[in-house]
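I have a structure here, written as structure tokens, and I will follow up with some questions on it.
Selected chains only, in their assembly positions.
Each chain gets a letter, A and B, in the order it is written, and its residues are counted from 1.
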Amino acid sequence: MFRVRWSSWRQTQPDDRRKIVGEASDALRRMEERGEGGQSAFFSLIGHKGDLMLVHFRRSPDELNRVEQAIAGLRLGDFLAQTTSYLSVVELGLYELSLRLYSELGERGLAVGGAEWRQAIDEELTRQRRAEDARLWPEIPGCRYGCFYPMSKFRGEEKNWYRLPLAERQAMMRAHGMIGRKYASQVTQIISGSIGLDDWEWGVDLFADDPLVFKKVVQEMRFDEASANYGLFGSFFVGLRRSAAELGALLAIPDPTS
Amino acid sequence: MFRVRWSSWRQTQPDDRRKIVGEASDALRRMEERGEGGQSAFFSLIGHKGDLMLVHFRRSPDELNRVEQAIAGLRLGDFLAQTTSYLSVVELGLYELSLRLYSELGERGLAVGGAEWRQAIDEELTRQRRAEDARLWPEIPGCRYGCFYPMSKFRGEEKNWYRLPLAERQAMMRAHGMIGRKYASQVTQIISGSIGLDDWEWGVDLFADDPLVFKKVVQEMRFDEASANYGLFGSFFVGLRRSAAELGALLAIPDPTS
């Protein structure tokens, strides 16, 4: 997330501004195109939390690091102040899978947590991961609005997500997922995990053409057991999708009389 | 919310200041006029949290985004530092409505959460929304004082708003609403929802001609069950309503001897 330093920007000569925008929008356009290396998108954020939100889907931290440096190296970088960021990795919702797998392994008589059991799980996960490559390396939906927020699961003295039996967690996540499914045609949801990577446990990206859907889906979920009892939420960032070609318009010194 | 950079402002030539104020107050005046696109109001805030509070009622995030950019584009923008902001959407208090509707649907034998039930609810909400257009798209009351604060409902280990039965929440909200109603002639209250949009669950705007009423109504409410047990409150912002025409006086370099 970046804030534009409007005051320095306004003091820059129009001609320089044009060149700086040109350089930056060329760079962003290349990032927008989905290739092997991944895909980026940018959003015009609403409110004081930032003016721009850049979303980068990449295959490794090295590539994210390269993107960061490319942006820092843009002349436009002098007019941007980074307000925050989030690092996470897309993961498949494995609750359903796990339950099925665990039953099978139990039937095959493997000891839970033993070497064979762990190997069987690793193999199954690897197999699933290949099959679900498209879910692991999603493209950024072309919706008009984007919403990002980080979240964690509550660990209190009485209520503690991480001390619940797997079956209970699974049942709650299934009910939680049902709400997501009801809104599936209206909102695309990409969940990424960040335990060990960033300050919350997950990052959530929502993409929709109607921004009210963000409110509807998150509000309805707040009443399900998984969220009501165990959901902790960080800051919410809402923005309008922009294309690299629109960067100039976004950074135009608008005519206040219009 | 914006802080004025008084030091840079004072260093600006009087003639420039006049032009900058002229440009900004023209822009604000157009925003103050209520049209299809919405309406804005501005307040002179008290205390260090900011000097100006701009309140924008708009029909979409796109229009809010446009307003943000228009203000960033004002030459006055160089003398303003944004301290905070809040994004939320006006919603109708649907507890009463929901209860009545739920009873009816039950009598009609519709299964709770089923497709028919959801459709009936959507239809009713749509119908209500049309009827209550004025409440959904309110105008900004012309009172002398404004107060804004965000709030959420508590989710603790024992007490958790989102785990209470609807009827209990409804009863508490009705009692809570009674207090609001007692003060209805003294204060106009506009509740907006922000789950999925910003960092708290609601934003509350109060408008009154007597600023002590803000204290009276919020204090009396603190003792009702909904607030005492479940109300979490963010920062409170209190300001004096100003018109675009008063911007010059507000930004005048005052004569300290007067």
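Throughout what follows, contacts are C-beta pairs under 8 Å (C-beta built on N, C-alpha and C of every residue); 3 or more make two chains touch, one makes a residue touch a chain.
In this text the structure is predicted, and so the values were computed from the model without any measurement.
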Looking at 2 placed copies, how big is the full complex in copies? 5
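The rule we apply is simple: only the chains that are shown with their structure count from here on.
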Specify the angle of rotation obtained when superposing chain A on chain B by their C-alpha atoms, rounded to a multiple of 5 degrees. 70
CA centroid of chain A to CA centroid of chain B, Å: 28
In the complex, chain B touches chain A at residues 1, 23-24, 26-27, 60-62, 64-65, 68-70, 72-75, 77-78, 82-87, 89, 155, 157-158, 160, 162-163, 193-199, 201
In the complex, go through chain A and note every residue touching chain B. 4, 6-7, 10, 44, 46-49, 51, 145, 147, 156-159, 206, 211-212, 214-219, 222-223, 225, 227-229, 234-236, 238, 240, 250, 252-258
